[in-house]
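Can you read through this structure? Questions will come right after.
Just one protein chain is left out here, and the rest sit where they should.
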């Protein structure tokens, strides 16, 4: 099987969907001509293949980029637009939250908005808090949006293709750290359904629910815990909205113990939602209180030791697992 | 004691703070000359009292309004700016989230940003989802911000005065439904500290944690439940950030049962955070799983029966209370 | 360019209908509990929507804002369904989800109405992009107020539309007020059309109380757009004769200013022109008026008799 970084997998998904459906186009800052000549990046080479009519470099204008998607989607096109870094979601948020998410409802179901907003995210680049700020919880709090956050290249390809074919607005958040980790990706055209979590590792002693950039740490921790005789089940959420409660709840039913791990800051992060759902619907399964392993409630600092302190890692998870098992 | 609607109480707080400190000014759309000639509104009469130098009507430019606050606060002024309706927070969100909240951190603590952003919120006006969308969970997810949501006129006055004197950026969210409910407000100059929840009613059988527009429903429900012999403790959060965990946890320790009630949509709402905190730190007190009584995961619809369906009410809470007690 | 007679008549008809519609709403919304939400009308501004929409084909698209009733009626929206939606009834064009403020009528290519000031512009850019992408021979008209022209979205949208030469007309309905703010209190630029220069786009000023002038300017901008010459910023100068909404006491609008503009009312102005040039007779005018009266009466009856949506319908239409 081919081995691809997540950027390449996304590239393949974009390419296949653009070949398949002439209504698909991409737009954003540097999606055509880029300051990166790097084939690991998601939109590399698409301009050459599809031309400037379908690969639209835009000015630095996030509201216009998102509005472009809203208007074009209403007309039946399938825009896939890019917001360069997650903190700039703010600048596009009126168009996404008040329009992409709500206009269908406001039309009484007459119009639909089949658009995808791809957002690069994730700390770990020393770029600081105006480039690194995980805001998936914002999107997840807005009915009308779907929210996808893949953690493997194969999932990214299949999920993005599903997102593009979905008739609803989808926020598709990519952790940049995963662009450079090569992983197996099926060659063929396949769809990974939105709304289905994936058990990336079976376990009987406790469950960790995670997504996006944290999967690697979770898998690493699971490996090490296994050596101590603790078997951790790793649930990769993949899509936050729609939320696959069933998979989470059955896992917790089995293990009786739950940790949620995400890179975003703790308070009012999406981990809280998982906690609430499990509390409401799986309380009786719980043998111990849930724990959250998350970024602390601070902006992401630039300096390497500080940034490392910020990003939750294998050790944090192992420690939480040991505590919860006791 | 004087009886004031929340708008009037806010008006009094603004007036007192502007009289006290010449660095305090207010700005926003219609904060001076307004389309409302209504003394129940928060900025009524301030232009006449303080003049156009300190009461600044701005163009319809939310990013500029928030940027005005950020820049002026850095210089040592104490701006109190208004975002007309909560959904327009999106348009100001880059300035608030990436700047007001982060620039102090980015400066290594050299600069500070003593500003207040007042936001009108709340459903119930038939205005639909582009005017009614409760986004407190967004602000609560951004370290660097404090988030205040009063539910009584007296608290509003004391909390706004504290917010204005606080050296951090404070998001102060006002439920418009409370503007018209007259409640006792002490005449004198007093401060209600940020970060302290208030037990609005004592009870031993279960706890409801709520804030802002939902307090009325909670108190009403508590009254009715009491007639059935169920004593519900009503914790009015007042400030979401900093979160007063102690008050919540001691109440849950006492009652063993918890409901969180808010008007915002359910998924990834701030109720989830309360659930997570109690799960993490008060699991052993819980005799039953927590419940959330919230708006459903839909945009706020305009039509009266639909909007009524959206807004959580006394009956929803009573039902949840009865279920949780069983 | 000569305005075809049937277009002139059409404009007059839709203006009269819009006015009758608004005047009826003025009365209805005084009745407590009858019509939920804010009531935002365009009394006195009808030459804009009617002039613009007469210049468009059905396939042309409009994106409109909080002050939309005249635009939508002129574009051909069904008055019954509009009124029922304004009443928040189940039979409304948006099943009561929208109410008066976000009326969406995709059937007449008025698919998105937004009350977020300035938000019409980026959406219109997207809609016009689709027209260009598919090589359609149609344009998009984007309505917005003078206040909206101060929002950042205005700037981003005009820059992008000019850059890509999109077939869009940015229609600034300058009614001299944004909420309680007079034009001079929210910007220093003398004419909003001047802002076109910032994007190297044509900027045109037109008397917004002259339906014929609005029609002609729209036709010209439309032709430019269809010829691949990109967008135009078209500023229609008019006046908000009523308050921002119906609860606004207009305390900040000088009485004599209102009076002066009421005297410039676009409806008698067009009617007189048509009568003087023998396009219609004054009895035809009366017929138009009573026809409009009937349509609006019928719309009110339809709305009144329609049921509210069932509460649980609130859960529908969020996702496809």
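Labels A, B and C are assigned to the chains in the order they are written; within every chain, residues are numbered from 1.
We adopt the following convention: a contact is a pair of C-beta atoms (placed from the backbone, for glycine too) under 8 Å apart; a residue touches a chain by one contact, two chains touch by 3 or more.
Every value quoted in this text rests on a predicted model; they were computed, and no experiment measured them.
A.B. asks: Of the chains that are displayed, which are in contact with the missing one across the whole complex?
C.D. replies: Touched by the chain not displayed, across the whole complex: A, B, C.
A.B. asks: Just one of C:200, C:277 or C:290 touches the chain that is missing; which is it?
C.D. replies: Checking each option in C:200, C:277 or C:290, the one touching the absent chain turns out to be C:200.
A.B. asks: Of B:44, B:104 or B:266, which sits in contact with the chain we cannot see?
C.D. replies: In the complete complex, the chain left out is touched by residue B:104.
A.B. asks: Tell me which residue among C:154, C:239 or C:261 touches the hidden chain in the full complex.
C.D. replies: C:154
A.B. asks: For the chain that's not shown, point to the residue among B:74, B:155, B:233 or B:273 touching it.
C.D. replies: B:74
A.B. asks: Write the list of chain A residues that the hidden chain touches.
C.D. replies: 29-30, 33-37, 57, 59-63, 87-88, 91, 125-128, 130-131, 296-299, 301-310
A.B. asks: If the hidden chain were put back, which residues of chain B would touch it?
C.D. replies: These residues touch the chain not displayed: 25, 53, 56, 58-59, 61-64, 66-77, 79, 94-95, 98-99, 103-112, 114, 143-144, 146, 166-168.
A.B. asks: Using the touch rule from the top, list residues of chain C that touch the missing partner.
C.D. replies: Within chain C, the residues that touch the unshown chain are 150-156, 159, 162-163, 185-190, 194-195, 197-201.
The criterion applied here is as follows: only the chains that are shown with their structure count from here on.
A.B. asks: Graph of touching chains, which shape: line, ring, star, complete, other?
C.D. replies: It is complete, because no pair of chains fails to touch.
A.B. asks: Look at all chain centres (mean of CA atoms) and spot the one farthest from the centre of chain A.
C.D. replies: The chain lying farthest from chain A is C.
A.B. asks: Nearest whole angstrom, what separates the Cα centre of chain B from the Cα centre of chain C?
C.D. replies: Chain centroid spacing, chain B to chain C, equals 36 Å.
A.B. asks: So how far apart, in whole Å, are chain A and chain C when each is placed at the average of its C-alpha atoms?
C.D. replies: 40
A.B. asks: Where the CA atoms of chain A average out and where those of chain B average out, how many Å apart are those spots?
C.D. replies: About 30 Å, centre to centre.
A.B. asks: Two or more other chains in contact with one residue: find those residues in chain A.
C.D. replies: 94, 98, 105-106, 143-144
A.B. asks: Among the residues of chain C, pick out those that touch two or more other chains and give their numbers.
C.D. replies: 96-98, 102, 114, 116, 152, 318
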